[in-house]
Every structure is written in structure tokens, then in C-alpha cells.
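I have a structure here, written as C-alpha cells, and I will follow up with some questions on it.
Every protein chain except one is present and positioned as in the full complex.
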Amino acid sequence: MSPAYADNLGRGRDVSERVMPGLEAALAARYDAWLPGFSEWQIGTVYGGVYGRDGADLKTRQIATVAALAVLGDAVRPQMKIHVKAALDLGISPREICEIVMQMALYGGFPAAINALNATLEVFEAEGLEP
Amino acid sequence: MSPAYADNLGRGRDVSERVMPGLEAALAARYDAWLPGFSEWQIGTVYGGVYGRDGADLKTRQIATVAALAVLGDAVRPQMKIHVKAALDLGISPREICEIVMQMALYGGFPAAINALNATLEVFEAEGLEP
Amino acid sequence: MSPAYADNLGRGRDVSERVMPGLEAALAARYDAWLPGFSEWQIGTVYGGVYGRDGADLKTRQIATVAALAVLGDAVRPQMKIHVKAALDLGISPREICEIVMQMALYGGFPAAINALNATLEVFEAEGLEP
Amino acid sequence: MSPAYADNLGRGRDVSERVMPGLEAALAARYDAWLPGFSEWQIGTVYGGVYGRDGADLKTRQIATVAALAVLGDAVRPQMKIHVKAALDLGISPREICEIVMQMALYGGFPAAINALNATLEVFEAEGLEP
Amino acid sequence: MSPAYADNLGRGRDVSERVMPGLEAALAARYDAWLPGFSEWQIGTVYGGVYGRDGADLKTRQIATVAALAVLGDAVRPQMKIHVKAALDLGISPREICEIVMQMALYGGFPAAINALNATLEVFEAEGLEP
Partner (left out) sequence: MSPAYADNLGRGRDVSERVMPGLEAALAARYDAWLPGFSEWQIGTVYGGVYGRDGADLKTRQIATVAALAVLGDAVRPQMKIHVKAALDLGISPREICEIVMQMALYGGFPAAINALNATLEVFEAEGLEP
């Protein structure tokens, strides 16, 4: 038994509550009846096992995730919107988010980036943000 | 603390030793100095948190993984070869593996499937298998 | 002339009628006016030339397809739903389908798998299935 | 300073006005407040720096773009529809567009191609085209 | 029985011998022992069922394929080289091939396009072509 591995779940809960309040409960309500333990596994794996690690701070990690999702384009549109919201909540500026998404036109192509930019602007509009 | 989550590591070690003997040690030797805890996280997440779950047996899971990797094509060639070997070790027949890879031409395109088929045949040749 | 190749169409019709009743007629009505022969080509290629082959049974093939589509994520959402329905009709349990989709988080990333899981649950709900 | 590079913007404006009338104004209205200069950069890069180059004519370039978007599937559906419309406006026949999209089943898989074909037919219907 | 479908194999043999001489024999030697009928199925599906169709000429189809493969990048490098060679053999100029590959930076990103461009130049060098 590795205490370090087991700690992922507790740390994951701390991090996910901070970045995406209510996420574990939402995952549990939606998926655990069909997939027992899914919500714990995702929180422990993603937020404890990765986001909560040392070596890179949360803002840097959130920028990286926004970049990754922008490259993947509209196939991950719901996640793009959730992570743009999380980026804003962490204090990353709307302008910086836009810049990173635009940059992804170079790596995932213009259509993926434009679609991701549209998802981003929808979040800004829902948050009442203006340029 | 969730005992179920913590159990993932132990179960993951059992499963990975069965399917890919020596994997955790190899991961630890290669990655843990740069990424502390990486090998435990991967074994617990992948082999305990997924492959070791109830609800689908290992053969079915291995077929699914071979299919997924064939769709992703040569971008995941090293993993394709590792998982074809694991499929053989689980008793999946060479013919069945080939059939699944060929089928993936329909979902990931012919080039991805042909490249995956070539990787598959390289494993068969290394194992001394003949049609 | 190869009788074996020509047989693909007949066999494809048998298999597609069993797995997806009405598919050829639907393809013909939608596409053949613009693309003469498209429905025959798809039925012969996909269902005769692949699904109807020996060497892997239909359940195994359907698991592989569900896995492939889950990796491709929301870019293939309509097909995901059609193939989850076909998997249920072949007698694959809802739990096993969910397990395979969840597993694909490892190969196509969490967003692709979660989106595929949502598409899967929509099919379950339309079918009146409960955990 | 390279006059050739600077010329990209003027040429891009000529080409984009011809192929997609109103595009730069639409881009500017939607994105430039958040991303200063975005519309000029896209017009100069895409339509001046690529489409307006010698060495391949606009019809050939548009065929290539339709093929690329069909391979990328529903993740780029809005762009697919825009470029199918542009292809029609350049005089490429509806049949030829369908043929190229169907061909992409071989390289990006059937689901991507079928989804792209559906997007294509939606454009034809909006344009009042019949087989 | 559909004579039209059965004709795909004969037409596919004609087209593939013209575009890629020796392909069916190479496929048969490499794959048919493990996958009975694979070479016939691929020739009939790809070259008879698609490339040999009316509605788009072979040059246009080859341009579309080169574009698709460039978007898919180094995951399909072997196929990229084969199809660049086929494009040259059909009389498409080296310059036009380069233009189409460069254009794909817009849709699949710069890395995919640059890697495809490198594969293209390797073919040109093997053919003794110079700018």
C-alpha cells in the first residue's frame, strides 16, 4: 500500500473543489450508478494525481489544458467551456486565454482554434465580460 | 479516505504484472526521477482503476485497447506493439487481432489501420508466429 | 472476377439487416441520388467485407467499434449512438459498454471518453434502461 | 522589411472578398476587440499567404480544403459548410464535392466522411440544389 | 446480386495497376495469409469503389488524398510518400504538390504540414527532381 497514492483522492477533492466546485458530486450523480467508483477515480486521477502535484502551479496547468482543448477543437467543446471558466476563476485574464487559443491555430489548425475561440467567447458573454 | 480508491494501486500491480510483467519497474526506472510517483499513478490509474474493474473481462478490454490504438495509427506504434503482445499473452488469437485491426480501417481510415497491421505483424514475427 | 468479392454485398445485406435494420434503405434514400451506388458500396464494404468475415464474432467486433468511436469522441457522436444501440441489440450489457467507454479515457483522453459516455447514457435513457 | 510579405494582406483581401465575401469584416466584428489585429492576421496568412499564391489554382486549393475538412469530420462542421459553399461559388460541381467527401472515408474513416457528407447536403439544400 | 458492386474489383484492378503498379500483389503477399481476401477487399473498395468512380477525375482525387494525408501528418508518413509518388506519376507538378501540402498547415497545423512537406521532399529527392 502506498500512502502517497491513496492521498491522491483527498488532494484531488481539495483541488477540484477549488477549481471546479461541485464537480465530484455532479460526476457521482451522473455516472456512478452505471460505473461504480467513477467519480472517485476521476477526481483522484485528474485532480489529485495531476493538478495537485508539485512542479507546476495551477495557473500554468490551466493554461496548458486550455491549449490542449483548443487543439482538439469542437470535439471537446463542453470541456473547453468548463476549463475557460476555471481559467477565469484562477485569475487568468480573458485576453491571455484568447491569445493562447489563437496560438493553437498554429498547432491544431485554424478551424479547431476558431471553434475554440467561439466557445471561449460564449463563456465570456455568459460571465458578462467585455473587451 | 476511500479504501476503494486506495485499493487501485494493489489491484493495478496484480493486473499489470499479469498482463505486462515488469511494467511498473520499467516505468519507475525511466520516469520517476523526473516525475516522482509517476509509475504508481499510472499503475493505479490504468491497471487498478480501469483494467482491474468488474464489468468487462481482460480479454474484452484488451480487444478494445487494440482497436483504439489501431485507430490512432502510427502516432502510437510503440504502444500498439506492446498491447498486441499482451493480447497474445491473454490468449487472443493472432487472427482475431488482425481482424480487429483491419476493421479499424472503417473508423480511423486505411492508412492508420495498415500501419497498425504492420506493427501487429512485426510482433507476430518477433514471436515466431505463422499464419 | 472474384466470386468472393461479389459475395460481400449479399453477406453485407444479411449482417446489416441483423445489426442495423433498415440501414441500406436509409443510406440509399439519403445519398444515392448524389452518389450513385453509395449505399451498396458501404453495405458491401463495411458489413460484408468486414463485419461478416470469419475470425472475430459480431459481439467482439461491436465492442471494438464502440471503443474506436469513444476514442474519436464528439466528432462521431451520431455514430456512437447508433453503435451503442447496435451493441445493446447484440446482447452486450449496458455495464460492459460503459466500462469500455470509460477505458477509452486512457487512450483518447478524458474529454473524448466523457462525451462518449454522455452519448451512451442518452441511448440508455431512450431505451428505458436503468442501472 | 519584405514587400512580398506585406503584400499578403492586400492579396488576401482580394482573394477572400472573391471566395468569401464579407469575411474580414465578420472576423473583425467578432474577434478584434478581444484579439487586436486578428482579422488582418488571418486574412493575410490564409488568403494572401496561401490561397493567393501561384502554383495551384483556387479550384484545386478548394478541393484540397474540402478534403481536409472532411477528414477532420464534425469537429470542423461550421468550416465544412462554409467551404462547401465556397467550392460551389468557384464552380466546382455538387457531384464532384460529394465524390471528394466520400473518398475521405478511406483516410479519415466512414463516420467522419458521413458527417461531412451530411454537412455538405445541408449546404446543397440551403442553396436549393437538387441531384 | 449487384453487377455494379461486383464490378468494383475489376475496375479497382485497372485503376490500381495504373496508379500504383504491383499494389495488389504486394498486399496479397503481405496480408492475405493472415487476413484471407484482404487484398481483394482493399483493391475493390478503394480503387474500384472510390478512385474508379465517375464524378471526379484521378488527378483531382489524388490532390484530395495528398491533402488528407498532409493533415494527418507523420502518423501516415509511409502513405504520404506513396501518394506523392502517385501524384507525380499522374502528372501533377512537384510545385503543385508542395503548394497543397503547405496549405494544410492551415487545417492540420504547421507541424503536420512540415512533416508532410519533408516526406514530400524525400520523394522528390528519390526521384531526382530539382526545383
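Each chain gets a letter, A, B, C, D and E, in the order it is written, and its residues are counted from 1.
Note that in this section a residue touches a chain if its C-beta (ideal position, glycine included) is under 8 Å from a C-beta of that chain, and two chains touch if they have at least 3 such contacts.
Keep in mind it's a predicted model, so treat the numbers as computed, not measured.
Participant: Among the chains you can see, which ones touch the chain that has been omitted?
Facilitator: The chain that is not shown is in contact with A, B, C, D, E.
Participant: Give the residue, chosen from E:27, E:68 or E:98, that touches the chain omitted from the document.
Facilitator: E:98
Participant: For the chain left off this view, which of D:8, D:79 or D:115 is in contact with it?
Facilitator: Per the contact definition at the top, the residue touching the missing chain is D:8.
Participant: At which residues does chain E meet the chain that is not included here?
Facilitator: Against the left-out chain, chain E lists 72-75, 94-95, 98-99, 102, 109-112, 114-115, 117, 121, 124, 131.
Participant: If the hidden chain were put back, which residues of chain D would touch it?
Facilitator: These residues of chain D touch the chain that is not shown: 1-2, 4-6, 8-10, 35, 37, 40-41, 44-45, 49, 53, 55.
Participant: Provide the residue numbers of chain C that touch the chain removed from this figure.
Facilitator: Residues 71, 105-111 of chain C touch the chain absent from view.
Note that in this section only the chains that are shown with their structure count from here on.
Participant: Spell out the chains that contact chain A while also contacting chain B.
Facilitator: Chains in contact with chain A as well as chain B: C, D, E.
Participant: Contact counts by the stated rule: is the higher one at C-E or B-D?
Facilitator: Top pair by contacting C-beta pairs is C-E.
Participant: For the identical-sequence pair chain A and chain C, what's the CA-based rotation angle in degrees, nearest 5?
Facilitator: 120
Participant: Shared interface numbers for chain A and chain E above half of all numbers used, same, or below, different?
Facilitator: Both copies touch with mostly the same residues.
Participant: Counting only C-alpha atoms to place each centre, which chain is farthest from chain A?
Facilitator: Ranked by distance of C-alpha centres from chain A, the top chain is E.
Participant: Roughly how many whole angstrom separate the Cα centroids of chain B and chain C?
Facilitator: Going by mean C-alpha positions, chain B sits 23 Å from chain C.
Participant: Which chain C residues touch at least two other chains?
Facilitator: 35, 45-46, 50, 53, 55, 69, 72, 74-76, 95, 98-99, 102 - these are the residues of chain C that touch more than one other chain.
Participant: Based on which chains are in contact, what kind of graph results: line, ring, star, complete or other?
Facilitator: Graph shape here is complete: every pair of chains touches.
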